[in-house]
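The complex appears here minus one protein chain, its other protein chains still in place.
On to subunit A.
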């Protein structure tokens, strides 16, 4: 068997391979040779073969069959074998395989070897890849070596101990005695590794931390010597003495000084000294300054020192070296919360970093910029950030857009500015904006009542330019649907109003429906917007046509909408104005605000006025027509339930009711009572109860009697809840003319709660030919005397009549 080829030879040969296939062939051939050599248990060439195997492993080829051979090499007495064997172990073995445990005995022996370089190999291997079991077995040996006077071994033992502690934290205690005089060493290697060991122990155990605090003076002294001592060629790096040791000491001081006044004070001077005296022309000096700044910011340093630290960071920001700038931005980001004002001073430099070429620097500068935005600098900062948004990489756009929205929400100086900013974001980064921004923006727009005309105009113009950005298109179509009337009326206070015709608007919206750029969600938005315009525009026929076309759309969502809207046109046309009225101002709930509205429809938009129920549109109308036929069985009163909720909330304050229950008012009011279809489940069900009331024993009373209008109250206790009084009003008209548009409203004192259900009709026929009934429910938990203020409005003989009255003559049984 010829001698296996040398390592260098193999490397040279493999490098001559011109293709991957050729290389693989060579490797396979050599592997086969190596395998047979291993089988022969050849001691002489084992080392050479394993070395070759390691090379092939680095190229990416499997080498597991060499694992045991590494162990044999480690057990050999030849230093060369041990060197390669340990290297092989570190490269090929890992702690998941049981094979590695076989190493333990060898390492133990080698830790006690007569030659320090062999001991060194063992320590290195254990410290690099020792498993928990191995560490447990060999911790004692390591601890012994930690106490040796041989600095070559001591420094290695210290780092090996660090590894042991990381693997088996419980063993930390056993190294404590050996640490006693580690810091009195002169040898820098031992000092450095000792500081690392102490750092590890302090980080892991608060007890150790407290114990080692007493070392602060010693550490300060060592650091001082390093700075003050003259040139030491052995440890010098660009004029600085042992920067590695300085940085490690500073880091340990940081841990020891954190949260401790005395320690922090003891290190104050040295920190100031390092901060002012360190040479900053090279990276190494800046590395030390960086660590110093981190330490100053973390411990309880006095304010002068903190300002010094922030100023160092500020200087870093102006450094040509981008690494330094990066590090500065990272540190400033950490301190911006605690030292906000100091960081603000460097705001302009930070903003300049937005224009840096490096991606990481840009990202940090962006995060920091958002952290620095406040009420004073919002306008200037936003200009810069919007400019950044224009030109930044796509990976930033989503975060930047969200940041802009948040900042705008918090600090917007005016509503117009806010809307302009949002428009800018939507037009420049429209497709990257997060999904939840659309409902949030819609909510914001709804609440800026005075800006509606301006907003819809700007959005319309934006749509004319570009319909590819979905969030923009969705918000725009929603707004056009809501405020289309403002758009064509040509009123706009904020800027020059544009002249738009209904057809042009409808063209745009229909364009969205057919465009390939529109997502299904967007199409839904635009169809609903078109529908809403049917009550705001006069070209109803055109809208009807569009809606009916989509009744056979392939998109199920669109189809359903179109069919329902069609139904609105055909059978339920009288309901259309009510349904498509302006949206009220939305309350932003703590978590998701408008998404609540979103979910209740099961649709992706809050555009339809029907909150909180998915019943088909058809039912209420049938109820309306068959009013008199209805008996207790019907149970889906759609529109009416909006009625009771309104007065119930208003009913608390005696005065409030009459203030905000303004009939036919603008946006805030839900559908005004006057337009309610005259059907009412409860009103009907109370009629049969009419007879029960007498049986219940509470006498009826006359609440109001004036100008021919008489209102009687009849009472009943609600069965499940005796605290609730159910009052039915009966309005009758003794004059010779009908009272039309009759509306009855009531308010009760704060301690009561009132619920007003829909009236049976809003025409009180003349000459007592009929009555209008309406049910009031009063919750009287505190059993106080019932008082009520009522307001009546109606039209009589062509003129509007309005009257207020107090009702105090409630029979005691009604509230006791």
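The definition used in the following text is that a residue touches a chain if its C-beta (ideal position, glycine included) is under 8 Å from a C-beta of that chain, and two chains touch if they have at least 3 such contacts; residues count from 1.
Going forward, contacts and distances are computed from a predicted model.
Undergrad: Quick one: the chain not pictured, UniProt calls it what, "GATA amidotransferase", "Probable glutathione S-transferase GSTU1", "AP complex subunit sigma" or "Small ribosomal subunit protein mS29"?
TA: Per the UniProt record, the undisplayed chain of the complex is "AP complex subunit sigma".
Undergrad: Which one touches the absent chain: A:35, A:78 or A:136?
TA: A:78
Undergrad: Of the listed residues A:242, A:502 or A:581, which contacts the missing chain in the full complex?
TA: Going through A:242, A:502 or A:581 one by one, A:242 is the residue touching the chain not shown.
Undergrad: Pick out which of A:141, A:185, A:291 or A:485 touches the chain that's been left out of the picture.
TA: Considering all chains, including the one not shown, the answer is A:291.
Undergrad: Out of A:4, A:66 or A:127, which touches the unshown chain?
TA: A:127
Undergrad: From the list A:322, A:347 or A:544, which touches the chain that is not on show?
TA: A:322
Undergrad: Considering the entire assembly, which residues of subunit A contact the chain that has been omitted?
TA: Subunit A touches the chain not shown through residues 7-8, 11-12, 15, 51, 54-55, 58-60, 78-80, 83-84, 87, 91, 94-96, 115, 117, 120, 123-124, 127-129, 131, 152, 155-156, 159-160, 162-163, 188-189, 192-193, 196, 234-235, 237, 242-245, 247, 251, 283-284, 286-287, 290-291, 294, 322-327, 357-361.
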